[in-house]
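Encoded as structure tokens, here's the structure I'll be asking about.
A protein chain is absent from this complex, but the other protein chains hold their places.
What follows is chain A.
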Amino acid sequence: MTPLHFSYLSAFIVSIMGLSLHRTYLISTLLCLESMMLSMFIALSMWPIQLQTSSFMLTPMLMLSFSACEAGTGLSLLVASSRTHGSDHLQNLNLLQC
């Protein structure tokens, strides 16, 4: 694969790793989510340029708007959880009731 492909693929993988293997704070999850979104944005932008398919030139824009929504949702979840649990430590988020 070309270095360009490799770069945004590896960025995606690294940010997914960061999402799963974080330690303490929920906000690092959200940051990794953003970086995943970023790498996908770059990938989506590069793809119609390289393949000269002009009908897909709109997709990065759609991607961006959806990611803004999800970022907002994520942040609101963070705020809600820190309101109920007192902090955003991941240890507090437990499915069990006891």
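Quick notes on this structure:
The rule is simple: a residue touches a chain if its C-beta (ideal position, glycine included) is under 8 Å from a C-beta of that chain, and two chains touch if they have at least 3 such contacts; residues count from 1.
Note that contacts and distances are computed from a predicted model.
UniProt records the chain missing from this view under the protein name "NADH-ubiquinone oxidoreductase chain 5", selected from "NADH-ubiquinone oxidoreductase chain 5", "Large ribosomal subunit protein uL4m", "Septin 9a isoform X4" or "Nuclear prelamin A recognition factor-like". Of the options A:T2, A:S20, A:S54 or A:T84, the residue whose C-beta touches the omitted chain is A:S20.
Annotation for chain A: contacts to the undisplayed chain at residues 13, 16-17, 19-22, 29, 90-91, 93-96.
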